[in-house]
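Omission of a single protein chain aside, the complex is shown with its protein chains in their original locations.
Here the chain labels run A, B and C in written order, and each chain numbers its own residues starting at 1.
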């Protein structure tokens, strides 16, 4: 693991320390270099490995010798810098392909295929545009097969996970008007990462509700990319995120017009066909509502729906833990696919 | 005040005890009958009036002799029952019109003009349909003049207040497509009232985010009534409320298509023309975001907006305190209008 | 499990469903009889057993045939009523001892050995005083060996767990003045159980801090009983509990005078001798502080200490999850001891 001092990093440490098939070989952090994991994250203090394993400085050349899989839990921009040497070694024929490592990146650096879109939304040139073609978008509900063989997996953001899974079967089955999709999300404060800024102080967030990032949040780049691929045409959505005083969770509400030619839409059938076999999708139907407290600490996404006969729209609602299904749990789910482990290994 | 044991009632007590022009003559509650106000609401324990004034049983015939204005802070259905004798006495010529009282009702009973719509949304026959014609919808930003002379004011619900004020100038000026209005709201837990139900226990709400009341929340009845009046045509909207773990506040986000024939929409001008002189509307413009923590405890509504050139929609966001501008503060604002006091008396 | 609808019951369901050695044979609840576990507790909706297992009415005679161990998660008073037939059957020679069940009780009914003390603190006669002699106090850090063979285990309350573990070695080693022990505790709201009362509504607890149960909280009965046994003399302590707006956790602070004849008290050595080998005690030493967020969801107790040279007192601080080490996790730890499983089975 490279860069483990953020909230997603801490959660990934938790999952990897408990994973039956994983041996955590090295963990890096400039800030905590030299300190045992258990000192930095006291809630792991009883785990032997957490007491013996120390944070080190990130040396990609060493890491490729130590590990088969390298997780990057770094800020965007920086992740691509670290991915390069790891992947180049892997691709180098003279190394026999064995010196390299497969990479699971939790940042935004390899989610968007188009370097121009990346620059538009992230405000700087992509640091490794030549690698963009190699990455697989790490959403198993869409790209399960491609993830198995991937060298570089780009784990989706938390908002995109909560939006794409519910929308995929609706887009695929042409159930909705693709040009009239409106999404509202509520996010817990860890969604902002462990940013030491006034906006995220306790007394600024507690007893507060606020929208932000309207109308062009960065995650729109990957959301619209994936929706457009699914639809086979350019899709643009409305997206309004809000910050809410809970530690964890994303609650997403999607409203869309039912497509003009659709009659007797059976959402239960549609979602069960799409996700009845998915290990981490729970379908709540049209009588219950998702609640983030039911998914916190788990890798599940809960999905419920309603048809509004007054407006001929459907409302689909989802809940995930932004740190698990929205980040580190999904990364482990990808790891399981890449390594041929049971898909839910270490996640139940 | 009739029925003061709920959260809105407690907030109204707070405002009336501090109001320079008000003498609180009587306060009723079956549950607390005989107890001093200060015993029931310990945060008022230093106020002499709260120590001397005791809760009594509600006797409308006595109340009309004691008070010029009667506030009803009762559940829907019950409020109409109490309003009847108060208003009938007022209308009775043999009493010289002096035995009656003007009524400010905080419940939903007199908000909807059509008894059929009331039954559709509230599930029972309206208890006093003949009074519906007398009531004025207590939103000063729309009905200021009518409120001044009203015998019966029906204070709007918290969601409607947060939705109608931002939408009014957009509807009036035909800035938006009236058939494509989508509203999402986040509510603090006092919005549910002081209901002693498992759903509102601390551990059920804390660290939880959940939608509810989708797709046909009761407040839609008054929201759509008022929007339709403003538009001169039937308007139906999409409305998705959520419960969020804060004590107080409503945060509303409205998305709407810009009307087809509108070019160069100047929202700043539109909102300043509409609300530049309003004592309780604060316009935040297109660079800041509303945050409920800035309005909690006050009678203000904060409004911000964005135009999204990618989708040709506008996003308007508002924040209020559901207990103040969304209930008791608005009731006091109506009182001030009815009695000719400064509109902000007791509200700053 | 008998009576699984409270918070401790729900947590016990979580632990038992995931326990590698446990087959949950039956689960009872009057309120939820007939409903699948997954319907009542949606966060278990992905677990097959939770979908197939339904709540039933409690029939002790059937339960003793179905289960080797019966957990009671019932209010005090009621638990003893259910324990009687379960234990009597077990003791009946004509049944070959096989018809009975061993009982792990999470209520207060069998914690206190003296029926008079029970009545003093719980306000009613003990419903089964003849069984008091059979019960073992289920704190493995004190009674590990006795728990292994017990027929009836009385799991300690959450406060007592957080207080007795830190105090035990201090009492045993005569490090402190036993007549001058002052304890303050902070409890999360689930500590009150799933009581549907106004006091535990979200808006009554959120943004609130309050003491309660001063000066004679019920848990004093078991705390002082156990301290007195450890000391070999009657011990009376000062105990001040507080309610704090978090879901889970107990934070306890103990102040005591260092015993008159003690010099060079080495608390590190004392605590390591006492608990160095304990699977669920983590010693934080004299530089760090416990924080409930590090133990929530786990069965650990974190303990830190300071010596105050200004006052010649020591301050010992502990943190537990009231639902886990303070209730259901401890019950599972007892189960593991009773059945010869690894003590941490199902608890990591």
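We take it that a residue touches a chain if its C-beta (ideal position, glycine included) is under 8 Å from a C-beta of that chain, and two chains touch if they have at least 3 such contacts.
The shown structure was predicted, so the numbers you read here are calculated from the model rather than taken from an experiment.
Student: Which is it among C:52, C:273 or C:311 that touches the chain not included here?
Tutor: Considering all chains, including the one not shown, the answer is C:311.
Student: Check each of C:66, C:238 or C:273 against the chain that is not shown and name the one that touches it.
Tutor: From the options C:66, C:238 or C:273, the contact with the absent chain belongs to C:238.
Student: For the chain that's not shown, point to the residue among B:141, B:224, B:257 or B:291 touching it.
Tutor: The missing chain is touched by B:291.
Student: In the whole complex, what residues of chain A lie against the chain that is missing from view?
Tutor: 7, 188-190, 194-198, 200-207, 245-247
Student: Applying the definition given at the start, please give the residues of chain C touching the unseen chain.
Tutor: Counting only chain C, the missing chain is touched by 180, 182, 184, 186, 188, 204, 206-212, 214-216, 236-238, 240, 242, 244-249, 251, 253, 255, 289-293, 296, 306-308, 310-311, 313, 315, 317, 319.
Student: Please identify, in ascending order, the residues of chain B that touch the omitted chain?
Tutor: Chain B touches the missing chain through residues 18, 42-43, 45-46, 207, 280, 282, 284, 288, 291, 293-295, 297-298, 300, 302, 348.
Going forward, only the chains that are shown with their structure count from here on.
Student: Any idea which chain sits dead centre by C-alpha averages?
Tutor: Most central by this criterion: A.
Student: With centres defined as the mean C-alpha position, give me the chain B-chain C separation in Å.
Tutor: Using C-alpha averages as centres, the distance is 47 Å.
Student: Could you tell me which residues belong to chain A and also touch two or more other chains?
Tutor: Expected reply: 207, 291, 293.
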